[in-house]
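What you see is the complex with one protein chain gone and the rest in place.
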């Protein structure tokens, strides 16, 4: 399949490489061109402008936040104007539901196909092509993307015709992860006060009722206090919790746990932990209990 | 093995029956004698007074809360005075760390063996002898209890020589469950606002990063709004969250998520949901967003 | 003095009238022209376009929110381009610190004088020219505005040369009011459970340590449950609490009480109380305790 890929951050680079490895014809674009060129040896073609990546069957955009996506899509020389009539635009970023709605409306008005397809999984899952893909959009458009999705993830979940449903699924999923991190942070702090070794405690939890990967992964980081190097940086986590709150704002839905986590993440930013993994919430909880 | 069993509530009844089924000699005591008598057909011997259940190798107490445990252990004719020199007292209730410490000190002063061994698992797990047992106490004492534990659970985790470590492990575990329930309640409410069907959403979550039983069980209840019949009644859940806060009080550990959950559980009590499952937090979250 | 006045909402209308009454030459502009015309009998001159109000010694803008202010100032035909070299632009709206900074920079770049001067006081205080004015800006510019301020308020507080200091003072002041409303809401709910009559309780409080007007005013509304007609509508209150949170975001300052109040205001929106006074938080607290 002929696929464009715009946005080669940590995740994007690995995912574009997986598309190449799966035998697709991949045209990549990145603002910093050197990252794009690193994919030439894997068979990718480097585009000089975003428009060149928008002429195949599918173009994937994977940019860091709302502002970057809006710029790339709506700016002059951007994706929306450049899209060929039959090219499906797949937005894989975690973006606000408000931008999700705006993207849907704009593509519809322009007579272009749009799929929202954010992913669950940390960098190692992207590397192994084991991401979970959550797709929202017209069935035919999603079907067109499936070969690309198969090269990137272990499974695709179709959540409906409205692309925004994929956005809110991703946003609320990350909110749930944040609740896991915060609650583990508090629990570890409490048991440390009773002289229980955090890793042994975590092993007990994950051998019993908390056997999900998210408990093992984040629990391990917090138990070992290994917030560096980050798998998912604090500012990204804070951005995502804010997206959950914003989605609540759009629909008058209070999310008190999100508010609480947000405040702790802001405290972590204030203390200078912006380069660490967002599970540094574990350190905040410990400090609030007089530890460290 | 010769085992006493004091306290035949919903869980205790099933567990005592499993001890009988495993071939142990079981002497049961319950304040309301009729419940004890229902076990005669399974081979149990009914005690007229608690003291009669305290003469075997092990006596298990499983009472509803701190007050009931303190009464049964420290009251006149209670367990502590009645314990034979070689009988191990195993307290399987979820009790405060303060009472846990007091029990340890009292048994030590009296020269008696004491093991704290609360369990994880809802009634169906008790029925199937699939509980997880968390044991704290002297290694020799725990070893003495092992045949009984094997008849009740699928696995025993030894957390150390200090019995209170078992209490705090159980308390903090239940706190983590409460955080799962509250965060799912908020997430379901949010996605409902975006016209996503809760059960489909839950299936996606539990097929991916939230694959733990606790998400499946409680998520299913909340998605279906099946808070009746309760697996674990609201007042019991509220009691346990208060135990977490009390354990934090003992050690100057703030637990902001516990505080938040507590307030929502109190609101649920105020609204008359005291006979429902504690996951009725899902209804509270929905109401706070104007649903229902 | 020759004064322009742009934005004739509930507060603006009364304030412009007070400027007329004080003998100033007042040129008024409002998008809905009829409101402006109602001031003709008080001596005001009606402008056909905002620019006509920007030629005197001072032009006051009093618009509802960030978007309205940005439109009016930066839009084509807007205030910034229209300002005469010697005219001071006084922004009296409650706006974000981010927009406050942007306004400062833009006026500086254009070589124009800018003063930020939000006010404290409900409509009756505006009527009586008893507002408190919080002014930030160059001393000379503020001095130029003083005659207008004297016609509007009982006292002007100068907070410094940086206009944003006036914004944050107003925003944080409103945040403090929101904390008063929420805490009174909770306290009234609690004492009602003990059969204490709220108004008698309030009289005791305001006769002793809580003698400030804000306790009397809002306490009276909550005690009497008179949320209609609103003095300050729920969505405006929610907007202001969000401004506090946003100001915290700009500077990595967690404001947990603001987060909590925000969530309760959002719940009130969800329940359809958007036309009521923001002290309807009192009803939310009562409902959460099973009252009403």
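Each chain carries a letter (A, B and C) given by its place in the written order, and its residues are counted from 1.
The rule is simple: a contact is a pair of C-beta atoms (placed from the backbone, for glycine too) under 8 Å apart; a residue touches a chain by one contact, two chains touch by 3 or more.
Everything quoted here is computed from the prediction, not taken from an experiment.
In the whole complex, not just what's shown, which of B:65, B:150 or B:249 touches the removed chain?
Final answer for the missing-chain contact: B:249.
Out of C:6, C:19, C:223 or C:244, which touches the unshown chain?
Within the whole complex, the residue contacting the unshown chain is C:244.
Tell me which of C:120, C:227 or C:273 is the one touching the absent chain.
Checking the options C:120, C:227 or C:273, the one contacting the hidden chain is C:120.
Touching the hidden chain in the complete assembly: which of C:36, C:83, C:134 or C:152 does that?
C:134
Please output the residues of chain A touching the missing chain, sorted low to high.
Looking at chain A, the ones touching the missing chain are residues 263, 267, 269-272, 288-290.
Touching the absent chain: which residues on chain C qualify?
97, 120, 132, 134, 155, 157, 159-160, 162, 164-165, 168-169, 172-173, 175-177, 179-180, 182-184, 186-187, 189-191, 193-196, 200-201, 204-205, 207-215, 244, 247-248, 251-258, 260, 264, 288-290
For review purposes, identify every residue of chain B that touches the missing chain, sorted by number.
Touching the chain left out of view, chain B contributes residues 248-249, 252-256, 259-260, 262-264, 266-267, 269-270.
In the analysis below, only the chains that are shown with their structure count from here on.
Taking each chain's centre as its mean C-alpha position, how far apart are chain A and chain B in Å?
Centre-to-centre distance between chain A and chain B: 38 Å.
Quick check: how many Å separate the C-alpha centres of chain B and chain C?
Computed value for the inter-centroid distance: 53 Å.
Could you tell me the distance, in whole angstrom, between the mean C-alpha positions of chain A and chain C?
The separation of the two C-alpha centroids amounts to 39 Å.
If I count partner chains per residue in chain B, which residues reach a count of at least 2?
Chain B, residues with two or more chain partners: 288-290.
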